[in-house]
Each structure stands twice: as C-alpha cells, then as structure tokens.
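Working notes, structure below.
Here the complex is missing one protein chain, while the rest keep their positions.
Chain lettering (A and B) follows the sequence in which the chains are written, and residue indices restart at 1 in each chain.
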Amino acid sequence: MASHETRDESVPHPRRGTQDMAAGLFLIAVALIALWQAQGLPLGTLRSMGAGMLPTALAVLLAGFGAAIFLIGALRPGAAFEKWSFRGLLFVLGAIISFALTVRLAGLIVAGPLTMLIAGAADPQTNWKHTLIFSIVLTAFCILLFKVALRLPIPVITFL
Amino acid sequence: MKSMLSALGLATVLAASPAWAQSYPAKPITMIVPFAAGGPTDVIARIVADNMSKTLGQQIVVENVAGAGGTTGTTRAAQSAPDGYTIMMGHMGTHGAAPALYPNLKYDPSKDFEPIGMAAGTPILIVAKKNFPAKDLKEFLAKAKADGDKINEAHAGIGSVSHTTCLLLNAQAGLKPTQVPYKGTGPALNDLVSGQVDFMCDQIVNLVEQIKGGNIKAYAIATPERSPALPDVPTTKEAGLPEYQVSAWNAVFAPKGTPKDITAKLNDALGKALADENTRKRLLELGAVLPDKAGQTQDALGTFVAQEVARWTPVIKASGAVAQ
Partner (left out) sequence: MEQLVDNLALGFSTALSLKNIGLCFLGCLVGTLIGVLPGVGPIATIAMLLPVTFGIDPTGALIMLAGIYYGAQYGGSTTAILVNIPGEATSVVTTLDGHQMARAGRAGVALGIAAIASFIAGCIATLVIAALGEPLTKLALLFGPAEYFSLMVMGLVFAVVLARGSLPKAIAMIVVGLLLSTVGTDLETGQERLTFGIAELSDGVDFAVLAMGIFGFAEIIRNLENPETRDVVRGKIGRLLPSKDDFKQALAPILRGTGLGAILGILPGNGAVLGPFASYTLEKKITKDPSRFGRGAIEGVAGPEAANNAGAQTAFIPLLTLGIPPNAVMALMVGAMTIHGIIPGPQVVTKNPQLFWGMIASMWVGNLMLLVINLPLVGLWVRLLKVPYSLLYPAILLFCCIGIYSINNSTSDVIFTAFFGLVGYALLKFGYEPAPLLLGFVLGKLMEEKLRQALILSRGSFATFVERPVSGGLLLVAAIMLAIALLPSIRKGRDEVFTE
C-alpha cells in the first residue's frame, strides 16, 4: 500500500494540497450524513447514554478532523488531487452488483461467467477469448468446490 | 430488495411444474434457520433435518439466514415459493414475540405460514450468580423485589429468548431489575459466572453444564415437570411461581399456500424423526422437551402460534421494549 507514497515526490507539488482539501471535505460530508441519520435518536446523558450519543459525538469529532485536514491542505503545500478512473469503478462495481442480482435469480452458472466478463471490461488489456474460457472453467471449479465439496447452500442453477 | 425477492419467488413458481407434487420431493429441500449456526435452534434444526432427509429421500439443506432477531430469515421464508422446497425452523421469537417487538414486521406468524409441526422446545431456567444470597426461588424473588433496580439482570440482546422470557418473569413476579444487554448468550453468561451481574433467564442447553459445574445456581425450571438433565432443579410450580411456564420452542413452517399433500408429507417426516430413537436421544441430551402425539399435528401448531402471539404481545408492549 505504501507504493504510492513514493509517488508524492515525483509529482510536482502545487501551491496547495488539493488532495487534503478534498479529503477534508469528504470527511465533513460523511459526518453530515451521519448526523442526518442520527437526528432524532435520543442522546441521553454521559452517565446514561442514549442510542444517539456515540454516533453524534463521533460525527462531530469527524467533522472537526475534516475541517482540520481541509485547512492543512489549504494552508500548506501538499499532494494534488488525483484523477479518478471511472472505467475501473464502473465495471468492477458493476460486476459485483451483477453477481448480487443474478445469483439467486439464475444461479452461479450464470452469475459466475457474467461477473467475470463484466469485470474484464474494466481492463483495456483484457484478452476476451482468454477471459471467456477462464470464466467458464473457474465457474465450473467454483461449483465443484463450493457446492459439491463444501456444500454451501449457494444456488447453482435455478431456471431448469 | 422486496421486489427482487418476489421476482425470485415468481421465477421459481413458473419453473415449478405441477407434476412435481406427486413425486415430492424431487430435489433437495432448503430449511431456513433464521439464526446463526451453532445456536440451540440451529442444532435442533440440524438434528431433525438429518433424520427427515432419510425419510423424504432428499437432503434437507440447512441455510442460516441470521439477522434482526430471526426476522430476516423468517421474512425470506414467508416470501419464498410455496412449493415445499423452502421450509423453515420457526421459533418462539420469530413466531411469538416478533409481532410485538418489531412494529414493521413484514410477515404475520399465523397468516403467512402453513404450520408443519412442533419439533422441540428447550425449557427456560431462572439462574443466578453462584454467591447470590438466596437459597431458593421464593427467597430470590423476595430479595429481587425488595432490591428493585439495584439488582442486575443480564440478557443476550433485545428480542432474544433470554430477554423476552425474563420480561415475562419480571411482569409475573413484579421485579424491576436493571437490565444489562449483551451481544449473545456467551458474553452474558461469562459475566454471570464471574459475578458481574446477578441473574438471567435462558434455555437449559446454554446453562446445564455451568449449573452442574457449580459456576452458577439454578432456582427453577419453567416446565410442568423436572428435566432429566437437571433432576435437582425444582419446577416453577414446586418453587412457588406456577404461572411462569415458558419454553423456547422450535417448530417447522412452510410458506402460506404450500399444497396440503406436501405439508402432510413434511409433517409425517417430522413425526418419524421425533419417533426415531437416535434422534430422540440426541434431542433429549440437549435437555429439549419433545411434543406428544397430539402436540405434533399441524393444527396443534397453528393454534399454539396464535396463543403465543397473544401471550407475548401484552408482556412486551408493557415493558416498552420495541425494536424498530
């Protein structure tokens, strides 16, 4: 995970740490969502805490950290905000969601290859022939392993 | 999520051809256990399912769908295709206490299920830490009543068996203990053994070895007769609280609309399991109480569920405990 730390030096530092600024704003957003969800929950007192005490306290603390990190970014030079790879996000997360949607409906026999093929689209270097063959082989392996050997109650085929 | 489930149900209905009814079961049956693997309900379900599989000639696969006090798995079972290939092991909580505990419950224990039959109940015991200053139930109740909220009751979480059964005890005996919630029976029992808390109510299978080992003491068992597993523990009737009769029962249900011949076949398989010597022995070793012939019918279970819902609703409503 530290591999990207070294990269900081190679990127020319802009005047402001836009990455930290964005990071701070992100925390503030998380804190606001938590506060919105926790509203209405009784806080109770320190001595006898209500359901909302800890979430609210943590959210406020988080917002504080968010503000601090934003300020660090705004006032001191630091790493720049990085570009997002939407292709990877779309297809990797799409593959996972497609698994969730198809596994109980159609079974592993459909969900397995589908997941791997959608995932394959995330990488420009994918060799589709290889991925297709591999997805079928691996699905068969998974059925043997999980259903036959380990007896997990995962649906294999539901439409026959 | 719900529409997805119903779409799933529809797909399975379309796939199921009517010819299956005669040759039922033609493929493995899924038994949903709405609790985590390893707990009392799971153990009973697995023992019963093991024998039922032999009678039916198809494997019954136990699928643990835990969550929200068992209501997640029960909801899924209620929404499953009524083709006999999804059944469930229901429980005192899911088919008795849940309607009062969960106002947004997505099923009705009576209306959304076909009762198959009672499997086994595990009696409830009243137990206290080993140095609690009371030698029998009468003394315990008197002291607990006098101490009011100075006494600590442990339970395994809102809606758990130990929680609801102690609510009933508190209501009947007029106790107002401070309730200390735990996540599961294990940690609650740990703190009872080490004396951090004063008493709890729970199923015999969780407690029997701790009682025999002298780590905690038992005041009474809430059944009409003493348990062979703990012959020295008096019944609540003997000990002076006869109205406290409660057991964590487990029973098999199928989704509403499952054909009559299929439910009859399942009831028959369950009856054979309960008559099987080896299965009986294994269940009795857990301290479980098995229903008699009259209690094994589908109608008996249907009536019992209605009674249980009617019994738990006022107790839980009065205590103010509501899970959302």
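As a convention for this text, a residue touches a chain if its C-beta (ideal position, glycine included) is under 8 Å from a C-beta of that chain, and two chains touch if they have at least 3 such contacts.
On a predicted model such as this, the values are computed, not experimentally measured, just so you know.
K.L.:
Looking at B:152, B:223 or B:298, which residue reaches the missing chain?
P.N.:
Going through B:152, B:223 or B:298 one by one, B:152 is the residue touching the chain not shown.
K.L.:
Considering the entire assembly, which residues of subunit B contact the chain that has been omitted?
P.N.:
Subunit B touches the chain not shown through residues 1, 4, 36-40, 42-43, 46-47, 50, 62-68, 72, 101, 152, 157-159, 178-184, 186-187, 189-191, 193-194, 196-197, 205, 208-210, 212-215, 282, 285-286, 321-324.
K.L.:
Just the residue numbers, please: which parts of subunit A touch the chain that's not shown?
P.N.:
1-5, 19-20, 22-23, 26-27, 30, 34, 37-38, 41-42, 45-52, 54-55, 58-59, 61-62, 65-66, 68-69, 72, 79, 81-82, 84-85, 87-89, 92-93, 95-97, 99-101, 103-104, 108, 111-112, 115-117, 119-120, 122-123, 125-127, 130-131, 134-135, 138-139, 142, 145-146, 150-154
The working rule: only the chains that are shown with their structure count from here on.
K.L.:
So what's the Cα centroid distance for subunit A and subunit B, whole Å?
P.N.:
38
K.L.:
For a test of understanding, state which residues of subunit B touch subunit A in their complex under the given definition.
P.N.:
4, 7-8, 11-12, 15, 30, 61-63
K.L.:
For subunit A, which residues are in contact with subunit B within the complex?
P.N.:
Touch residues, subunit A against subunit B: 101, 104-105, 151, 153, 158-160.
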